[in-house]
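With one protein chain removed, the remaining protein chains of the complex are shown where they sit.
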Amino acid sequence: MAYEFKIVRRVEFSETDMAGIVHYSNFFKYMETAEHSFFRSLGFSIVARNIEPPVGWPRVHAECDYKQPLRFEDEVEVQLLVSEKRSKALSYIFRFRKLNAEPPILVAHGKLTVVCVTHHERGKMTACNIPKEIADRIQVAPAELIGG
Amino acid sequence: MAYEFKIVRRVEFSETDMAGIVHYSNFFKYMETAEHSFFRSLGFSIVARNIEPPVGWPRVHAECDYKQPLRFEDEVEVQLLVSEKRSKALSYIFRFRKLNAEPPILVAHGKLTVVCVTHHERGKMTACNIPKEIADRIQVAPAELIGG
Amino acid sequence: MAYEFKIVRRVEFSETDMAGIVHYSNFFKYMETAEHSFFRSLGFSIVARNIEPPVGWPRVHAECDYKQPLRFEDEVEVQLLVSEKRSKALSYIFRFRKLNAEPPILVAHGKLTVVCVTHHERGKMTACNIPKEIADRIQVAPAELIGG
Partner (left out) sequence: MAYEFKIVRRVEFSETDMAGIVHYSNFFKYMETAEHSFFRSLGFSIVARNIEPPVGWPRVHAECDYKQPLRFEDEVEVQLLVSEKRSKALSYIFRFRKLNAEPPILVAHGKLTVVCVTHHERGKMTACNIPKEIADRIQVAPAELIGG
C-alpha cells in the first residue's frame, strides 16, 4: 500500500514566460507527471493498458497556491500524497520544493481530484469503481503528513 | 468601472491530449487570456508598459472545477468576473461555456487570485498597491452574478 | 479550388519565454492552427468526422526560419500557401507577419509536409490517397506567390 511519491525535475526554458519564471499552468503539468509516476511505481500506467476494462482518470478539481517563483534550471521536487480515497475518486496533495536552495524552499502546494471513468462510444465517459487491483495498492497518507 | 469580460476561442489541436479532450492545464491558459483581454479592454496591458513604475501580476492562487470535457474545434466562451478587489490583489472567477451546444453547456468554472508587484534587482518582487489608474477602472461584480 | 488562407492571432503571455519573446516551438502551433482553419474554410475538419473512412494528417516534415522575434500582444498574421499536392501528401509554406508594425514585418517563414493516413488497430497508420472530396478542393498556389 502506497500513499506517497516524489519526483525531481529541472525547470526547462520552454516552461518559463516573459516574467522570467515558470508559467503558472506548468505546475499542473508537474502535478500530473508526479501522479503518473506514482502509478508507474505501483506497476500500472495511468493509461490502463493492463487493466480490463480500460479506465481513464479525468480531473474534476485542480488547484495550486504559489508562494515563490521557480526559474530556469531550478531543481524542483514534487511530493505527491494521497489525501482522499473514495470508491470512484482519488485526491492528491502536492508540495513543490526548490532543491537548489539551502535549505530547500516550499515554492507551491497544490491539490488534484481525479475520477475513475470508463469510456463509451462517441467519447462519452461514466464514473466507475476504481479497479480493485489499483485500489488495493493505494491508501490515504497519515494525517500528520497531509496536515498543516 | 468594469467587472466583467468575455472572450470566445476555438479549441486547437495542440490543446488536446491523448484522451481526446482539452488538457486540464490549458483551462488556466484560457483564464489568463481572458484576464489579459480584460486589461486591454480597460486600456492597459498586463505587461504595464504604460504604467510608472511598471508592475507585474503573479498568480498566488489558481483553481478549476471541470464538469464536462472540451474537444477539438469546440467553441468556448470564457467569462471573467471580478470577485474581490483589495489594495494589492484582485480575484477573478471564470465560467467556461461550450457554445456549440444547444443550449450552451457550463463545462468548467475557475478562480484566480493575482497580486500586484514591483520588480527589484535579481528578479525579486514585492507586493505593492494597485496603481490608482488601474484600480479606478475595476470594481467587484454584483453578488448575484458571482453567486450560485 | 483553394490554395491560400490567412489567420491573425494575438501573442499570448503563455506563449512567451524568459527571453521575452514567443518560444520558437509555438510557431509550429501557429502553422497548424492556420492549416486547420484552412480545412474548415473548405468545409472539412482536419479530424475528418465527415469523411469515410476517417483519415489523419501526421506531419512528416516541419521547418521554420526566424527573422525577427514576436512579443506579447503582437498581432501576427499567418499566411498559408499550398506549395505541393501529391496523391498522399500535401506541403504548405507559411509566412508570419507582425501586423502591429508600419509596414508589417515578415518575422518568420515555415514549411510543413503532411501525409494522409488511415488508422488501424493498435494505433498503426498507413499512408492513403487523399479523399477525393478534399483533393478536389485544394490546388497548388501560383509559383509567383510561393516564390522568393
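Think of it as A, B and C in the order they're written, each chain with its own count starting at 1.
What we mean here is this: contacts are C-beta pairs under 8 Å (C-beta built on N, C-alpha and C of every residue); 3 or more make two chains touch, one makes a residue touch a chain.
Please read these numbers as outputs of a predicted model, since none were measured by experiment.
Of the chains displayed, those contacted by the omitted chain across the entire assembly are A, B, C.
Only one of C:53, C:103 or C:123 touches the absent chain when the whole complex is considered: C:123.
Of the options C:10, C:29 or C:137, the residue whose C-beta touches the omitted chain is C:29. Interface residues of chain A facing the missing partner chain: 12-14, 29, 32-33, 36, 40, 45-47, 72-73. Within chain C, the residues in touch with the undisplayed chain are 18-21, 24-26, 28-29, 32, 47, 56, 58-66, 69, 71, 123, 125. On the side of chain B, touch with the chain left out of the figure occurs at residues 13-14, 16-21, 23, 25, 71-72.
Here is the rule we go by: only the chains that are shown with their structure count from here on.
Taking each chain's centre as the mean of its C-alpha atoms, chain A lies 23 Å from chain B. One inter-chain figure worth recording: chain A and chain C are separated by 34 Å, centre to centre, where each centre is the mean of the chain's CA atoms. Touching two or more other chains at once are residues 29, 32, 47 of chain B.
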